[in-house]
Every structure is written in C-alpha cells, then in structure tokens.
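Complex shown without one protein chain; remaining protein chains in place.
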Amino acid sequence: MPNEKVQGVDGDLLVILRHAPHGSSWLREGLDAALVAAAFGRRVTLLFMGEGVTALVPGQANGPLGQKGTAPTLEMLEMYDIDTLLVEAEALVRFGLAVEGLMLPARAVAAAELPALTADHSLVLTF
Amino acid sequence: MRYAILLMGAPYSSQAAHSALRFARALVGRGHRLEGVFFYHDGVHNAARLATPPQDEPHLVDGWAALAAEHGVPLQVCIAAALRRGLLDEREAARHGKQGHSIEPPFELTGLGQLVDLGLHCDRLVTFGP
Partner (left out) sequence: MLLHILNRSPATSEVYRQALAAMGPADRLLMIEDGVQGALESLAGRFGDLQGRLYVLEEDLAARGLVPLSADSVIRVDMEGFVTLTEEAQRTVSWY
C-alpha cells in the first residue's frame, strides 16, 4: 500500500510544545509524553514554538496555589537522554529572550528550518 | 492501514470528540484497523460513566463504547490525566478510598506508554485537540 511507514524500533519523535508554563496543563502533559517516549527508547526532539519558548525562562517558581510548574520536569530531560531542545527563533525575538539566557542549552531554529523538522521525524505530536 | 487516535478534547465543550468519533467510524468504514484511541488531557472526560446528555444530543461516551464493541477498538485513558480530573475506575477508587467510580469498561486506565506504543506500531496517529 502506498505511503505505509516502515517503523524502526526507535523511530524519531518530534514533540512541539506551543504553550507557556502554568497557564494550562498543555506544557506539562506534552513534556510527560516526551519523557515517557524517551524512557521507551524513542529518540525525542523537543521544539518550543510560539509562547512555548517561555517554558525555558530561568528562575521559574511554583504557582501561587502550589502548582508544581514544569521547570522541575525540564531539569530531568538530560537524565532521559532528551538533549535536543529547539526553540523557534522568531518567538525568542517576540518575547525578548536570548537563547543563551534560557534555563537549558537549546538551539534556535529559523522559520525556514521548521518544514524539515516535521518532515524528518516519523511521528509529530503537538501540545 | 493501522490507525490510532489521540483525543484531547472533552465531549460537548469542543468539537474535538465529535470529529474524532466521526473520523474513527469513517476510517473503519474504509477497511482500516483502529488499533486504539488514547484519551489524554481533557479527552479523559470521554470516559465519564455518568455523562448524561439530553436524549436528542449525541452521546459520546456511548459512541466510543459502541465502537469498541463493534470493532474491538481499545479505549485507553491516561491514568494520570484521569485521576487529576476525577475520573477513576473501580480499582483506583478503592485504592484511593473513594466512594463510587466514574470509569468502567470498555474504557481502560493505562499509562502514557500505551500512547508511545500506538505511535510506534501504527501507520497513522491522528490527534484531535480542543
């Protein structure tokens, strides 16, 4: 059948994180899915897009009602072998952030690189 | 082809669940296999046992259950997302000392590993968000 995908055991997963910390559960739930995928042996790339780039602002704290937030989960990424963190360059500019000032090492990607990212991973999940 | 659906919208509040159920029926109608529906984020509300829409409105919970009964589709509900939102099956209710339960078969509480598994083994995974 045309376009049937041939799957390797650890197909590459791209998780696109489009939401900011605290305001909704999307970022947390997206990261949880990414961590589990990595724990299951998949190679995972995280792309922070739009307001998602603010997930990497340093100095975050718990929420006012004691919500855990996502900074602690992000600190765990390295332990799960998720070391490919990409941030949308235009979004960094929009939010006045510099890639060097983020809480974790990340690579800025320009808009022109985005289509290749979605094309090159065997599964793309957006949160 | 082998399909999986990731559903992250609650019934009624947005169209996500409606679209997902329509899509599920259409793909099965075309002869594909639906290997599983994974309910995450607010999608876990699609498993709410006590959902009682008016008679003349779509009953999403029953719709998913019918799909499971007719085509053997596993209905997998993320346990962490479900518990946070008050959706517990009998086992979890007992475990946490709660009276009553809000999820029953064919819906099954599982971990995110099941979503990863579906993604690995299916030809297409389609996400429906709110």
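First chain written, first letter: the chains are A and B, and each begins at residue 1.
Basically, a residue touches a chain if its C-beta (ideal position, glycine included) is under 8 Å from a C-beta of that chain, and two chains touch if they have at least 3 such contacts.
All figures in this text were calculated on a predicted structure; none of them were measured in a lab.
Among B:Ala16, B:Leu88 or B:Ile103, only B:Ala16 touches the chain left out of the display.
In the full complex, the hidden chain is touched by chain B at residues 1, 3, 8, 14-16, 19, 22-23, 26-27, 29-30, 32, 124-130. Although one chain is not displayed, its contacts with chain A can still be listed: residues 2-3, 5, 16, 18, 49-50, 111, 114-119, 122-124, 126.
Heads up, the rule we're going with is that only the chains that are shown with their structure count from here on.
Once the centre of each chain is set as its mean CA position, chain A and chain B turn out to be 25 Å apart.
Touching chain A in their complex are the following residues of chain B: 1, 6, 40-41, 80-81, 111-113, 115-117, 119-121, 123, 125, 127, 129. Residues of chain A that touch chain B in their complex: 1, 4-5, 7, 9, 11, 13, 25-26, 29, 32-33, 36-37, 39-40, 42, 123, 125-126.
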